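The complex appears here minus one protein chain, its other protein chains still in place.
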Amino acid sequence: MGLLNIFKRKKIEGIDNTMYLTLRDERRISKENNKIIKYYERMKARKNVPEEEYLTQMRDPNNVVEFENLHTYFFTDVGTVKSVNGVSFDVPQGKIVGIVGESGCGKSVTSLSLMQLVQAPTGQIVEGSIRYKANDGKCYEITKVPRDKMLKIRGKDISMIFQEPMTSLNPVFRIGEQMDEVVLLHEDGMTPESAKKRSIEMLRLVGIAMPEKIYSKYPHELSGGMRQRVMIAMALSCNPRLIIADEPTTALDVTIQAQILELLREIKEKINGSIMLITHDLGVIAEMADLVVVMYAGRIIEKGTVREIFHSPKHPYTIGLMKSKPSGKTTDDRLFSIKGQVPNPINMPDHCYFYNRCDRAMEVCLGEYPKLIQFSPTHFAACYLYDESRLSGDDLAKE
Amino acid sequence: MEKAKIDNDYILEVKNLKKYYPVSRFSISKNRAYVKAVDDISFKIKRGTTMGLVGESGCGKTTAGRSILRLHDITGGQVVFDGKDLSKISPGKLRRMRPQMQMIFQDPYSSLSPRMPVGEIIGEAVREHRIVPKSQYRSYILKVMRDCGLQPQYFYRYPHEFSGGQRQRISIARAVALNPKFIVCDEPLSALDVSIQAQIINLMKDLQEQYGYTYLFISHDLSVVEYISDTIGVMYLGSMMEMGDKKRIFENPMHPYTKALLSAVPISDPDVKMNRIILSGDIPSPVNPPSGCKFRTRCQSCMEVCARKVPKLKEYEEGHMVACHLYSQD
Partner (left out) sequence: MTDKERNKAMSYTDNNNTEPELVQNFRVISPGRMVAKRFFKSKLSIAGLIMIIFVFIFSFVGPLIIDATWGYKETQVFKIERNTDMVTVAQFTGPDGRTYDYYDKSQTVIIFKAPPSAEHWLGTDTSGFDIFTRLMYGGRISLVISFIVIFLETLVGIILGGLAGYFGKWVDQLIMRIVDVFACLPYLPILLVLSAAISSIETIPAEHRIYYLMAFITLMGWTGVARIVRGQILMLREQEYMMAATTTGISSIHKIFRHLIPNTMPQLIVSATLGLGGVILYESTLSYLGLGVPFPRAAWGSMIALADPSRGQEILAYYPNMWVPAGILIVVTVLGFSFIGDGLRDAFDPRMKR
């Protein structure tokens, strides 16, 4: 009899509503999803697309990447997860842009969208544009680039460093073989000998003492920090203009983390590229980034220069995040904590996603999602606290 | 008389604790290689205080925590808990003593049995040890759940419905329900988001205030350890490098490793630029640690004596012990 209950429909107030979907609902959702997914997949698989279709102009020639109103959704069987929901920011040439947020806030998906590496077929870029200026001066509209062309851009112009140095190297090949492969694939006119030379040069660049020795080793013979260095060397081997570092130090110890961060900064100077640094660690951001983007539940809630964000944070979430990290200066008996937890990404409400965790929530917050409000040429935050036109007299009185 | 007093002050006393793991189980040669996960550490924890154990991965801090709770056999040394030597106690007696010392685990996803509802996870051992009379069982569990910030409706729910932070609360409730005196917290925050970490730290502090628990807080996150601990031990490759009051360690770190460790912590302020000591190289393999001082391969002030002699942990000022040749060893 227990089995039959599954088919019954009941309304339950619960933590995770997605578990209470009936089979019929799930079937319906997956049918709808299939239709959508098929459309996007067909768009990506096109061949011989004329260049005009995906070439574009940058808004500002100093930027390497411009995200504009990017929406990346995951069409799962339990509902649509709006992982990235209208994100716009720029990565200027030669700067480090830090994207900070908690797990599931869409910071990784944003960077994967740029690489067209969002896990298909469930994950799709639905709306918006990502403009990327390549080495050869052409500007690509990443969301429209067909798959075969993307292979050329990926790895050569944009490279990525992942969180887990353990799993991002193939355990059955020597370090050298894996590095050479990248070079041979992306650089024209490379012979195996010159590729090896380049790889060893790159290994030396990332501060490995005996690059020849490391070159002929297997990944399991190296420590975590060493592997991350190799990953960075690999990412550098094709002279990228942009490096995406997705939690590059999360799996490492503090002393090793310090080494790797130091290295990243040096590298940036050397190659004059840009870095998109994705992390949940505010300390790392404060130390590394020039510009900061704070994300929460798929949206940018605040962005600005690192000083603006750390010295005058505006959004209650940013403020809370800074206060909840203990530091030597914390003398209070209690640590400030943001109540509640990250909302379920499915069936998000229309109002501000931070509403139920915010200690300064107002009535107006239950209205439509707040727009980004400008504080300085670079500093924006999405919160009604600073929107004077929207504050009713009542709310102002409360303040 | 004198001895009883000491026992009363300190709930836990670890003396020369050693835990070695054989490298290969079926080695033929007699000189087996060992991983010295914990190599001769000693410390005491005062009742109602928190001791923080910090170090990088592989330094043996987790093994130390598990050895103290006798979750595995120890190679040598003594663990005196509440006046009783745990290494000499019989398994049956140990089992009955278990409720007094609990553990909070690192991974909130694997530390809860997936096939048990929350009420059962928390209450199973309460029933087994008859912590409360049967008639009060349910209201007791609900009270513990409320203490830990869990809604009573969760009683019948299963772990898979919860997020990491709530699972960690369940894990804490399971430990707290047994009325322990001492709780080992093995990296309870490392799997959680920053905003949730603060909630869990506050919860743990509240519970300590309310019930006077003693914590051994194992973590690699120095800022958290600084916030929550009263005393701190810094471990490196199975040995204790520096130990003492929080204030003294953070204001006046003496050991080069502690100094490097403290300076490596990123600070959430873009204008403060730390005078960072960047350690070169990696942590050596614990199978074959360096002779003498284990830290000497990465130490910037390494001397000739460091390779020859193992530095002893000595007290230099009140409540501050260091094992380093830079300071006189006499």
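Should a chain be cited, it is by its letter among A and B, assigned in written order, with residues numbered from 1 in that chain.
Here, contacts are C-beta pairs under 8 Å (C-beta built on N, C-alpha and C of every residue); 3 or more make two chains touch, one makes a residue touch a chain.
On a predicted model such as this, the values are computed, not experimentally measured, just so you know.
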Taking the entire complex into account, which one of B:T50, B:T63, B:S111 or B:S195 touches the absent chain?
B:S111
Any idea which of B:D85, B:E128, B:D271 or B:E315 touches the chain not displayed?
B:E128
Missing-chain contact among A:S159, A:S199, A:T249 or A:S337 belongs to A:S337
Absent-chain interface as seen on subunit A, which is shown
2-3, 5-6, 10, 12-14, 19-20, 23, 26-27, 77, 333-334, 337, 339-340
For subunit B, which residues lie in contact with the unshown chain of the complex?
66, 69, 71, 95-99, 101-103, 105-107, 110-117, 124-125, 128-129, 138-139, 142, 146-149, 151-153, 155-158, 160-161, 171, 174-175, 178, 199, 202-203, 206, 209
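Here, only the chains that are shown with their structure count from here on.
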Quick one: which bits of subunit A touch subunit B in the complex? Just the residue numbers, please.
14-16, 19, 102-103, 223-226, 253-259, 261-262, 280-287, 306-307, 310-311, 320-322, 324-328, 330, 333-339, 341-342, 357
Name, in rising order, each residue of subunit B that touches subunit A in their complex.
56-57, 157, 161-163, 165-166, 193-199, 201-202, 205, 220, 222-224, 226-228, 250, 260-261, 263-271, 276, 278-280, 282-283
